[in-house]
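Here the structure comes first, spelled out in structure tokens, and everything after it is commentary.
Only one protein chain is missing; all other protein chains are in place.
Right after this comes subunit A.
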Amino acid sequence: KTGFTLKVSAALKEGRVTPTELCQRCLALIKSTKFLNAYITVAEETALKQAEESEERYRRGQPLGILDGIPIAVKDNFNTAGIETTCASNMLKGYISPYNATVVQKLLDHGAVLLGKTNLDEFAMGSGSTDGVFGPVRNPWSYSKQHKEKSVPKSHSEDEKSGWVITGGSSGGSAAAVSSFTCFAALGSDTGGSTRNPAAHCGVVGLKPTYGLISRHGLIPLVNSMDVPGILTRCVDDAAVLLGSLAGHDPKDSTTIQDDFKPFELPNLTDMSKLSVGIPKEYHAPGLSSEILALWSKAADLFKNAGAKVVEVSLPHTRYSIVCYHVLCTAEVASNMARFDGLEYGHRSDMKDSTESMYAATRREGFNDVVRGRILSGNYFLLKQNYEKYFVKAQKVRRLIANDFVKVFRSGVDILLTPTTLSDAAPYMEFIQEDNRTRSAQDDILTQAANMAGLPAINVPTALSERGLPVGLQFIGRSFQEKQLLTVAKWFEKQVQFPVIQLEEVKRHDSGVFQHQKSAAFS
């Protein structure tokens, strides 16, 4: 058992470090890494209070569990009582949630310390975390020794301004927060890959659970039939710990399954002979970098050499997944964004002529181009004359995509191995050359189908690219078989020994606790 949360939890129990010390160090690190723009709101006062309460529980010898006292961050599209929730949009600037999302409440009930809300693309629409009103998030790896060594030296000022790379998105803030050691875990959301994509670019573990396993109550919805809360951590064991505290039926979310969920620990895989790994050939997508292709192939060999059965499989409708998503997503967005009218919460325009003109002005002022674009497209596909042609058609194609997976898993394959992204993180200046929809269509291609079929999927950091930036690989599992998925992911993580990021800022704030994490990677 090498989970970092487990190690820190042990340290807290033994009194080698206190929750308030831990909280203070994380808050200090957040301050010194402010240039990353990972956090929209830092809840300093409440976090310290939570840490004090945790410390009291440890003093009495009654911690609430492994997560008691552990600092975590939450993507700013989850409602957090008393703390601003903005979705990185003008529409919700100043909106103080009156309640906690179920997943937030569960974390707090386990004693976790909520450090703050992380940055994202506006309303989680995007694949770069560049399109929010609070500005883009910078990938911590831009400032790593590993990347700087591989970068072409530029003039100092030029490098400062234009050299940094994106985090990916839309949960970029959460990924950057975990990657830069400012928290032990973070919540993201995943609708088309929004947790796995930034996880891959930031070198962290990104888990998308099965649709229906974790409650969406309080997660401001994008696509109700695909959204899931995502988990970002520095190792697979931690993801299992977080999953254990979050999964299970929620009476407030009728799309959560009623089955009992039992938290689990991950065994160490020794006998690989019973494992069948599928390699979907369609995931060799156009634009896939030769680097990642090579890594994917190397990974397949790793499994083969360990005794697992590795087979090429086919998911024939893969290339339509992104088109299907485009129609279904915009349609659901058109519906979900209708709630923002300025009347009960959020931004309200000064326009007073009529209800409709007030709504129109409010939405005109509150939403950015991307959001408005998706609402308009969605409404187009839902017009009476287009409904069958586009919306229902997309629902039919969705079934074909989901059936592709069913067929493959029925043929004896336990798990699928694919790349997560087409390449390593792009420089910001390059990324913004293309518009949001084009980028999303390109970047979601490898992650989207899992959302379409509702399957669990995880990004595991695998290696550094030639530019010294993280590259991850993705495992897709059977519905509700998170234990198997995470067990295989953990085995793979151990094999690849992904390097720890070397950041100047972290070195300055380093303490015995952080040393634990670094050494744990090599244990």
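Here, a contact is a pair of C-beta atoms (placed from the backbone, for glycine too) under 8 Å apart; a residue touches a chain by one contact, two chains touch by 3 or more; residues count from 1.
FYI, contacts and distances are computed from a predicted model.
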item	value
Absent chain [UniProt protein name; select from "1-aminocyclopropane-1-carboxylate synthase", "Protein ECERIFERUM 26-like", "GATC amidotransferase" or "Signal peptidase complex subunit 3"]	"GATC amidotransferase"
Residue among A:10, A:323 or A:429 touching the omitted chain	A:323
Per the touch definition above, residue among A:165, A:178, A:266 or A:397 touching the missing chain	A:397
Candidates A:48, A:269 or A:351 - the one touching the absent chain	A:351
Touching residue (missing chain; options A:360, A:432 or A:496)	A:360
Missing-partner contacts on subunit A, residue numbers	95-96, 98-99, 211-212, 225, 251, 254-255, 257-258, 317, 320, 323-324, 326-327, 330, 334, 341-346, 348, 351-360, 363-364, 367, 369, 372-373, 375-377, 379-381, 383, 389-390, 392-400, 402, 435, 437, 441, 453-454, 479
